[in-house]
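Quick one: structure below, then a few questions.
Here the complex is missing a single protein chain, while all its other protein chains stay put.
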Amino acid sequence: MSASSAIKRIGVLTGGGDCPGINAVIRAVVKTGLLDYGFEAVGILDGYEGLVKDRMVELGYEDVSGILTVGGTILGTSNTAHPFEYVEHGGQAEDARDVSDQCVTNFEKAGLDVLFCIGGDGTLSIAHQLAAKGLPVVGVPKTIDNDICGTDVTFGFDTAVQIVTEAIDRLHTTAMSHHRAMVIETMGRYAGWLALVGGMAGGGDIILIPEIPHHMEVVCEAVGGRSRRGKRFSLIVVAEGVKRPEGGYVLRGRVEESHEKIRLGGIGVWLANEVQERTGVVSRAVVLGHVQRGGSPTAFDRVLATRLGREAVVQAAEGRFDVMVGVQGRDIVPVPLADVAQKQRLVTADSQVLHAARSVGTCFGDE
Amino acid sequence: MSASSAIKRIGVLTGGGDCPGINAVIRAVVKTGLLDYGFEAVGILDGYEGLVKDRMVELGYEDVSGILTVGGTILGTSNTAHPFEYVEHGGQAEDARDVSDQCVTNFEKAGLDVLFCIGGDGTLSIAHQLAAKGLPVVGVPKTIDNDICGTDVTFGFDTAVQIVTEAIDRLHTTAMSHHRAMVIETMGRYAGWLALVGGMAGGGDIILIPEIPHHMEVVCEAVGGRSRRGKRFSLIVVAEGVKRPEGGYVLRGRVEESHEKIRLGGIGVWLANEVQERTGVVSRAVVLGHVQRGGSPTAFDRVLATRLGREAVVQAAEGRFDVMVGVQGRDIVPVPLADVAQKQRLVTADSQVLHAARSVGTCFGDE
Amino acid sequence: MSASSAIKRIGVLTGGGDCPGINAVIRAVVKTGLLDYGFEAVGILDGYEGLVKDRMVELGYEDVSGILTVGGTILGTSNTAHPFEYVEHGGQAEDARDVSDQCVTNFEKAGLDVLFCIGGDGTLSIAHQLAAKGLPVVGVPKTIDNDICGTDVTFGFDTAVQIVTEAIDRLHTTAMSHHRAMVIETMGRYAGWLALVGGMAGGGDIILIPEIPHHMEVVCEAVGGRSRRGKRFSLIVVAEGVKRPEGGYVLRGRVEESHEKIRLGGIGVWLANEVQERTGVVSRAVVLGHVQRGGSPTAFDRVLATRLGREAVVQAAEGRFDVMVGVQGRDIVPVPLADVAQKQRLVTADSQVLHAARSVGTCFGDE
Partner (left out) sequence: MSASSAIKRIGVLTGGGDCPGINAVIRAVVKTGLLDYGFEAVGILDGYEGLVKDRMVELGYEDVSGILTVGGTILGTSNTAHPFEYVEHGGQAEDARDVSDQCVTNFEKAGLDVLFCIGGDGTLSIAHQLAAKGLPVVGVPKTIDNDICGTDVTFGFDTAVQIVTEAIDRLHTTAMSHHRAMVIETMGRYAGWLALVGGMAGGGDIILIPEIPHHMEVVCEAVGGRSRRGKRFSLIVVAEGVKRPEGGYVLRGRVEESHEKIRLGGIGVWLANEVQERTGVVSRAVVLGHVQRGGSPTAFDRVLATRLGREAVVQAAEGRFDVMVGVQGRDIVPVPLADVAQKQRLVTADSQVLHAARSVGTCFGDE
């Protein structure tokens, strides 16, 4: 492992939204560095904010002991800090400036030889930009949306799917006892993986995702058809990013900056109302929200996160940078960040998962 | 057991909203009747609707086998059918009429000797009215809100509390990683038990319930005070029935009859917005909704429901009617429906549970 | 609260086996002491061992923050340290000596004014003996066996019941698919509460507990009778303390000190074999073991533990010592340790829970 001989000290940061398994990645990066290569490890606090503001902590074996099972990130995160368009806390968007040199300076001042960036599309795109400035970065993809290119699956997705599934399981009996349509709104602004896979696992009768335009006539016919066949209830799973016919959509109960921008009630509530009006079947909506992205990861995600963290260190030790680690089949492989940044892996018409959902009778509102 | 000698055939119906454990009660009523007393059992479908419309099914041992663990009710339920103010399906409220004689006729036609009514305040009040007309009724209290008088606890409550608690556990790590205030809105229009007990179990920092008027200054001071002590996150649990200061409140994403009546976003979303505006701490709301009242019951609720079902049959067999069975200490005892109907058991200032919550530092927004 | 004016500094220790909710009690004791009364708090490590050896740590607000949901005890525990019959680590039983004076000395040296002892029958009995030597002790009952006198229920029991129930739920489908008898062995050496309540919640067909002598003929007739009625499987729940007919019983896969003493396979394995031999129904045993007493507590146990911890401090503050706090109905009340020590609350023939189990058809092997 001659390439690694140059590495003595590694830094790790976590960016973007919460996702079950981040701590498991941090643990694997630090332990692998320490045990396999003798690296020292440094945690950069609150995502890129800590790199800009030089807020870092040493990470020893004990610091990452016991965090495998814990949700969240011990390093904190930030959704907003962007080294190339940085806005001071409380500042205005028009005052954004490029502080990436400051990041490079702080990286060097801390004596770091590699920067591990655990994050979603935004975090990885910035990592790629930093690589262009000469920082030796390795990315680890992180999103419950499962929509990052170059990897079959992302950690956190399985946990989110499991949470969606358990919620549908619970709503199933209520729908059945009350002869209702229950609408379950999942996360997923652009990609429908969570609604699709969670909906399948929960036995959703109708699943609406952003990738497949739906017609309310088809949706309502599916509800009505079930009713006529003696199934007096329907489970409708909808991704938050699904658009209402008139256009415009609304996100996860988020509190926007100004009162005017608060659009209360998203696609789920709208859909429940629409179905009730059109079919006469009493309908209720549940918006799952942030419970989908927090808490202890499933076994699957713990192991995946551990493997990703380990392979990320291996890439660095072997001198491969400006890459992220991705799952491809049984293996975890390096993927150039250039192939990943600012792209999205959406549900496509030829997906076997989609075929399977259709084959067991799921309606997608499109035919 | 001479009193029971007159009973040969029992009927059971389930009314009101979903609640984990209803099937366990049905199973216990039918099995106890069958095995201990040799009664035949009849299930009345969709609550009082089935009594009005004479829709009933025979219930044998096999019909209630395997339903202990299953959420919902195998008999179906109705929130709306009211024998004394009955509205035909699709009819108008002003056309409501008294069809209780029809209920008595159908009861007699089916050869029933007792009517077991499993339901909440509404269902039990009707049962009491039917008793006044001579029907031998025994009630079993059912609500996740835990607010029925005459019983220390109701089945379904423990399951709902557990679901709230698991949601808070998940949101905890997200709040911590992101330095946020997370608002969790639970069910509870009038009674705060679910928010109080679930909030305590989840370690909520601030709990707002309908019984305790709150001041936003106190709530925001609690959030800010935590922030100043280095706790960069807060968990706020709020019952849906908590009123905004300006009055008016909105329920669980319910789809009202007309578009005008859709009040999108309840107290949770309002509160998250208000906290963010006032404290600058980024805030998000999660409205738990119907997942709180569906699905498989906890072990506690399965056993409680089984015990209640059994004791209800014992009351009937011993000739005690116009009562419900209630938990008082270790025992299940008969409670006159007259003492129960149209009352509510709310959280009171001298509740030990409330004291305990305050003692571990929970803020209720009131001081 | 004049009585509490004398108290400035409190000590807390945890003794005996693991039990979900201990940390929740510690947290409530420390927070209540700190916030309501301004007490300082000290944690005594590893049960009475820490009192004998003077191993203690200061406990501030931060030390007990975040432990509500965590299983185990942050103070450590010891099953063996006994101040009145103390054996040095590695010593022989015959060298046991009374070091209780040392405990008193260390208590005084640490400037303590109260000693909170969280533990089972053993720990509480010692607490009572220490009270006789003048130490102001308050006990908090702790056992998953739910067999302590003076309290309707103990924290940890609900979690253990839930774990047993989830295991039975899983085994149910296997038994059904394979037409088998599955034997589930729960903890419970003397008291059958866990097997009884967990067995009821899981829908066990046959439940054997130490309090009710069973006949193998009755057990096998129950298995065979089900088989003849077309139910090709049986779920048998048995407490570890149930005796084989020939006498002698074996505990939870425990590794005894010498090879000779290893008695491999307890009542569960024996019973599965016996049922298979006698009925021809293929039988398998599962011994649940220590998973029943570890891990995160249920919501119920978290709240109960919090309430108990708070009320224990209230007792001390009001000058009541040589008592434990016990649940009686809706309230938590002080109970003299003299009434509790060296007694056990067993399942009795008049228990409503037992009646309910029989009424839904559970066989106890006795008739």
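Worth pointing out:
Per-chain residue numbering starts at 1, and chain names A, B and C are given in the order in which the chains are listed.
One rule holds for everything that comes next: contacts are C-beta pairs under 8 Å (C-beta built on N, C-alpha and C of every residue); 3 or more make two chains touch, one makes a residue touch a chain.
Since this is a predicted model, take the numbers as computed values, not measurements.
For the omitted chain, the shown partners it touches in the full complex are A, C. The residue from C:Ser283, C:Thr306 or C:Ser359 that touches the chain not shown here is C:Ser283.
Residue C:Asn273 is the one among C:Asn273, C:Gln328 or C:Ser351 that touches the chain not shown. Between the chain not shown and the residues A:Ser100, A:Thr279 or A:Thr298, the one that touches is A:Thr298.
Mapped onto chain A, the footprint of the missing chain covers residues 27-28, 31-32, 35-36, 66, 68-69, 152, 158, 161-162, 164-165, 169, 197-198, 200-203, 298-300, 302-303, 306-307, 310-311, 313, 328-332, 352-353, 355-357, 359-361.
Seen across the whole complex, the unshown chain contacts chain C at 17-18, 22, 70-73, 76-77, 79, 163, 167, 169-174, 176-179, 182, 253-255, 259, 262, 264-265, 268-269, 272-273, 276, 283-287, 289-291, 293-296.
Following the convention adopted for this analysis, only the chains that are shown with their structure count from here on.
In terms of inter-chain touching, the protein chains here are arranged end to end in an open line. Centroid to centroid, with C-alpha atoms defining each point, chain A and chain C lie 41 Å apart.
Centroids built from CA atoms put chain C at 31 Å from chain B.
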